[in-house]
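Not every chain of the complex is shown here; the ones you see sit where they belong.
Letters A, B, C and D name the chains as they come in the text, with residue numbers starting at 1 for each one.
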Amino acid sequence: MAKKLMKGSEAIGEAAVQAGCKLFYGYPITPQNEIPEYMSHRLPQIGGTFVQAESEVSASNMLYGAAGSGERVMTSSSSPGISLMTEAISYMAGSELPVVLVNIMRAGPGLGGILPSQADYFQATKGGGHGDYRLLVLAPWSVQEAADLVQDGFDLADHYRNPVMILGDGLIGQMMEPVEFHKDRKPIKELKEKIWAATGYDGTRPRAIINSLFLDPATLEKHNHKLQAKYAEMTRDEIRYETYGTDKDYDILIVAYGTVARVCSTAMEDLEADGIKAAMIRPISLFPFPYEAIRKAADKADAVLVVELSAGQMIEDVRLALEGNKPIHFHGRMGGMLASPEEVMEKVKEIKAGKSQEVSHV
Amino acid sequence: MQNDVIMAGFGGQGILLIGKMLAYTGMQEGLEVSWMPSYGPEMRGGTANCTVVISDRPVGSPVIQSPRAVVAMNLPSLDKFEPMVRKGGLLLINSSLIDRSSTRDDIRILLVPANDIAMELKNPRGGNMVALGAYVGSSHAVPIDAVERVVRETFSSKPQVIDANIAALHRGYELGEQAVA
Amino acid sequence: MSQIVINPDRCKGCELCVHACPQKILGMGKTLNAKGYFYAEVEEQKRCIGCRLCCITCPDVAIEMHSHGTMYHYFSY
Amino acid sequence: MSEAVFKNPGSLADVQTHYCPGCTHGVIHRMVAEIVDELGVKERTIGIAPVGCAVLAYNYFNLDFHEASHGRAPAVATGIKRARPDLMVFAYQGDGDLASIGAAEIVHCANRGEKVTVVFVNNAIYGMTGGQMAPTTLPGQIATTCPTGRDTDLAGFPIRIAEMLSTLRTPAFIARASVHKPIYAVHAKQMLREAFTYQKDDRCFSLVEILSTCPTNWGIPPAESTEWLEKNMIPYYPLGVFKRPDGEDRAPLPIRPARRPHHAE
């Protein structure tokens, strides 16, 4: 298919449709209203169904039901709305249901603001809901990648029977860029028939029970071990990241994800012009996190700079990756303020000049 | 080579639309592009702006703090974005609605009476097209005939307005080119 | 005697007062205010009956009514 | 030859439930299973278990089942039914689940007219968690969170779900029945049958509120509990059909605004 100039939100919707998603349950919230709006006109065209739920609590439980029936389903929201979904997300993870959840992050806490942020990193990667569960979290940095990750997300969700979260920021939702959808896209995983789905018990297979309750603690522990084994498998097989300029020599390694990584890439070019050597690693899967890759990429560098639109959340994972081997610096913006290439350059120069304070160890 | 521009004005002046058309033209020309609207609190305040980046390499930051060009369609936009124009950059001022120029001497300033020209052309809503033309004329971010094709495509469902808009576009373009010359 | 005072900077030009006035003595002006709106004006103050409907209808509290001496109100509000 | 004319219905699993002695949840389970059998829809029926004493319902029905988070069974039902309109979907919910935490979900499920059936078991108490006050607890009734009896000045009056939902304009079948004595149970079953039939015929949302006992948390032995229900609950919660889909004409009032709304640009 030819390239189309699309808003990120619409590309996400279209990517879902292309991936065979026929059902969308959602509730409006800025800055991602264009996703439900797109789905409300697009899905009827392909015989699908859009339901505007009465709330995010309800939307996430609708998703829970629909996924249990084996269909490909998606919802999207932004930060406060995702908080309201955490209970159901924990249920879906516990019941091992494949769903795609999109969080177009805005600034918090509370009602906060509607501008871009990355302050839901912890919520997405460590579990906003209760209990030991993990989402597979993918963070795009462009509209095209958002579309691609949504499509991959459906395959991964089905393969692992696990919720997948697409974690974008307000920029991803609002900006327009060229997007291409590949007609003959093949699933990235071998997909099995969903014999576990609750579609009516006709005696030809065991009864399907979509459930996260196990009153017997030994059984529940076993179930948890099974989940953990699955997360370990993801950690082995699903790590995604990209590196920029790591083939050359460099003094500073930048770690950033999402659109702020693009800001950093602009800064890198300008730094190069100024004769400062920097490379970048961009985690794409936030869970599983590319610890190993970051550790390796940091080898050549004298120092590491983490850039986030938050008070510093991913930085904990970077610290876990590096375990004190390299000095780590941080540049963060909050409240919907964006980091600019100029700021990042400035920070890198400070690090080089020994004027930036290292992030304290403990 | 990268071109980037912030276009800003009242909601209703068609700012976001010309930004999209510019980005779309860039894409048609095989360039990398991004278009980023403001969607912040200012929205209900009645102003709108967008940032368009056109480049021959993948677009880095889609948000530009020091843009190579600013198109200011009303006074609040001029006040807000004037200081941000990159040294040596271009500031295009809609002099129909803004009765001041800029005091900066490190940038190129282009006064375009966009609404007046549109009125003249009997296309009262065509001020945005004049501005688009003027930007393209002075930046050569994309070829003007490519823009013309996009205008035709964009308004294909309202054929009656095509000619007027193309006229406005070209009048703007001429002004832009002259200024560069 | 009632006097209607419209604050040009508060007015958003919605025209609701123009429609509300039973005497049809309000109209939209031709100048823009600071916010970029054409604002409402009193066109014929002397025909004003002091009914306050314009005041009540204005969503932006842009209209005040002043009275000289005691006023009879058509309805309690 | 002897033939069993009353026995465990096929849609009910042949296992002992965890319900307390005399708890009428069991009666309601059996009747729902009987109706699924009678309508011949066992192979395409999905039940939704609530969070409440019936949380383990998936063990007791011989049907595919789905869990819901507390109060959200109507949302889960919506999710399934919209995904698979060919399936019969019923949610089984208690009064804490449906009338308290799940109030928004039931109102909107009914209001959207989802073609699902809700079996609403009102026992005027939170059974599962040990007898706290429910929105349906009667005035003066003692519960662990209203130890001197529900005070209507502080907690208001019990909520009457069937009546409240019946005010919605969207067509629906809404009824209230009881199972505290067999003759009431016979009536309850008729209501349930009608409710499931509306769904089977793809007509409308249906809900049957069923008054039920909780001997354990009422602190009243089973047989006395049935008397208590009859004497105290039925006067406040009158039985009957509150709404049928044909009760309101469906003229769709086709109104459109003058133009398409435009976004701020």
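Note that a contact is a pair of C-beta atoms (placed from the backbone, for glycine too) under 8 Å apart; a residue touches a chain by one contact, two chains touch by 3 or more.
These numbers were taken from a predicted model, which means no experiment stands behind them.
Only one copy of each distinct protein chain is drawn here, although the full complex in this structure file has the stoichiometry A x2, B x2, C x2, D x2.
The rule we apply is simple: only the chains that are shown with their structure count from here on.
Centre-to-centre separation of chain B and chain C, using mean CA positions: 39 Å. One inter-chain figure worth recording: chain A and chain C are separated by 54 Å, centre to centre, where each centre is the mean of the chain's CA atoms.
With touch defined as above, chain B holds no residue shared between interfaces to two or more other chains. For chain C, the set of residues that touch two or more other chains is empty. Contacts from chain D toward chain A in the complex involve residues 42-46, 48-49, 55-56, 58, 62-69, 72, 75-80, 82-84, 87, 104-105, 107-108, 112.
Every residue of chain A that touches chain B in the complex is listed here, in rising order: 3, 5, 30-31, 113-115, 142, 170-171, 174-178, 259, 262-263, 265-266, 269, 336, 338, 340-342. Taken in their complex, chain B has these residues touching chain A: 20, 23-24, 27, 32-37, 39-41, 58-63, 65-66.
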